[in-house]
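Okay, handing you the structure first.
Every protein chain but one is kept in place in this view of the complex.
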Amino acid sequence: MKIAVLSGKGGTGKTLVSVNLAAAASKSTYVDCDVEEPNGHLFFKPEKLKEKPVKVSIPSLDENLCSGCRKCVDFCKFNALAFINNKPMLFEEVCHSCGGCILFCPQKALSEKSKKVGKVEFGKAKDVNVITGIMNLGEASGIPIISEMFKSLKDKDELIILDCPPGSGCMAMESIKYADYCVLVAEPTLFGTHNLNMVYELVKIFNKPFGVVLNKCVEGENLSEEFCKGHSMPILESIPFDYELGGINSNGRIATFESNKYSVLFSKLLKKILKEVHI
Amino acid sequence: MKHLLILSGKGGTGKTTISSAFIKLSNAMAFADCDVEAPNLHLIMNNMGKEEVSDYYGLPKAEINSDICVSCGKCKDYCKFYAVKTENNRFNIAPFSCEGCGVCEVICPVSAITMKPKVSGELKLYKDSAVFSTATLKMGSGTSGKLVTEVKRQMSENAPKTDLAVIDGSPGIGCPVIASISGVDMVLIVAEPSVSGISDMERIIKTSNQFGVSTAVCINKYDTNLQNTKKIEQFCIDNNIICLGKVPFDKNAGKAINNGLSVVDIECNAGKEIKKLFLKVLAFLYRDNGGLIK
Partner (left out) sequence: MKIAIPVNEDKTTICPSFGRTPMFLIYDIETQNQVFLDNSAVASQGGAGIKAAQSIVDNKVDAVLTPRCGENAANVLIAGNIKVYKTTFNTTKENIDAFNENKLQILDDVHPGFHNHGGM
């Protein structure tokens, strides 16, 4: 059972909600798909059990076999190869690992070699399995790291909470691909509503059942609530703007464990989500 | 023209709130929104005149001509991005997964696959007295880095002769952020005093430093956690990074934004501190020119 937590806008409370949902369950796995800026581990402080490097393959040249035909350079759509002094010159960070140059070299002068782009850390905090994806600085895409995390989930049947990256780009998409249900977290501001719309479009394209959690709600006008009502989007919960919650969260602590009020709120939310999924 | 880029690492720290304030305070003649996945600046800079819209083509994507396709499956075998899907023995390309590498086009024994240009976003240009360049990336598209480059190019090509260009950046440390850093004179990182905020701030500072750009920090909503604010200030001292100022949390700031106004368009505490911060940013940006231009 995979529940993805996402939001169009950053800072609305994805990690707050995902971490607390995982904590509220009797047994769960928390997967941090925001591999550029992973935060869940800061709350769980998991005991590290193992670490797996994430690698991609890039071409390696055997100069003795190279005939200088330039086929590899001309094929590369990403300009990762230049042709100097009759030999190809590779620019690793530009390479997209498509394998084309290796495949099409008539002399078989190019072969695969590995490059590390990040890692996945497996840990445990009480009853929560914590899986954290970390992308190396300067890398173009976190997708290989996200894919690696999903590979490790294949046979698990328990409750899995996916903390997604902000936005609706290729990384957010990769994160919700295998989700059974999506929780959209929205804040009541103008920017929040505008970006909620984007991620709403995303879950529609992927045909994912979803519900909305309104966070940091204050009295008066709630643009995101109006948006949800106007589009008949189910609202699962409204979390009021609360200095106490903000304080607990900004200090990297888990509200479900520290406050009875929030333990009740997140347990209730989890029950509601599970009910929605089983319909 | 000096380019000032506002970044954060973590989302929701206040990049757009601060960039829009800076734009208003400086009466900037050139500004851009490089958060192409979730642009927001236009919601505050909303009276910019007529918009010129143009399609943005990302990398061409593969397309299978089902009339020619013989369902041999070779494309699926060789695609490293799992972009070839089968349905009832019909092969097609999942556009969101295709990276445009072109391997399938060459490997297909019957030439059933061609690379076709795909519209993956929209560029918008407002060109009244000031120039405002922005764009939206279509859902699930890659190549955000190139679109960010287009947004900046569009701004620079159409900008009047002016001293300052303000660029509102995106969260994270990946593709669109790195593209926005290219060629700027200064990066201002908006940090928030939370454990997540500090962790993310450290990663974006490292990223910005990797590219050798002048980097400074400011702390937004600083009074929501004074202890963490101290931590950030100490981090800056320990790492030789200049902390240019701090802005308090202010409910009125949110009210202004919700009404499509910048925080300096109304009277509020946050606005006052942002004004002070802005002067310090200018002094830092133009320090080689002996201080402020204006």
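Which chain is which? They are A and B, in the order written, and residues in each are numbered from 1.
Criterion: a residue touches a chain if its C-beta (ideal position, glycine included) is under 8 Å from a C-beta of that chain, and two chains touch if they have at least 3 such contacts.
All values derive from a computational prediction rather than experimental measurement.
**Student:** Among the chains present in the display, which ones are touched by the chain that isn't there?
**Tutor:** Taken over the complete structure, the missing chain's partners among displayed chains are A, B.
**Student:** Using the definition of touch stated at the top, determine which of B:K74, B:R153, B:K231 or B:K255 touches the missing chain.
**Tutor:** Going through B:K74, B:R153, B:K231 or B:K255 one by one, B:R153 is the residue touching the chain not shown.
**Student:** For the chain left off this view, which of B:L123, B:I178 or B:A253 is in contact with it?
**Tutor:** B:I178
**Student:** Looking at the full complex, which residue from A:S60, A:N79 or A:Q107 touches the chain that isn't shown here?
**Tutor:** Final answer for the missing-chain contact: A:N79.
**Student:** Among B:L59, B:C108 or B:A256, which residue is in touch with the absent chain?
**Tutor:** The single option touching the absent chain is B:L59.
**Student:** For chain A, which residues lie in contact with the unshown chain of the complex?
**Tutor:** 73, 77-85, 89, 91, 93-94, 96, 138, 140
**Student:** Would you write out the residues of chain B that touch the absent chain, in ascending order?
**Tutor:** Spelled out for chain B, the touching residues are 58-59, 100, 143, 145-146, 148-149, 152-153, 156, 175-176, 178-179, 181-183, 210-212.
The rule is simple: only the chains that are shown with their structure count from here on.
**Student:** Just how far, in Å, is the C-alpha centre of chain B from the one of chain A?
**Tutor:** 18
**Student:** For the complex, which residues does chain A have touching chain B?
**Tutor:** Answer in residue numbers: 8-12, 15, 36-37, 39, 42-43, 75, 77-78, 96-100, 103-104, 135, 137-142, 165-173, 187, 189-191, 194-195, 198, 201-202, 205, 218, 221, 223, 246-247, 249-252.
**Student:** Note which residues of chain B are touching chain A in the complex, please.
**Tutor:** Within the complex, chain B contacts chain A at residues 9-13, 16, 37-38, 40, 43, 59, 78, 80-81, 96, 99-103, 106-107, 137, 139-142, 144-145, 170-175, 178, 192-197, 199-200, 203, 206-207, 210, 224-225, 227-228, 251, 254, 257-260.
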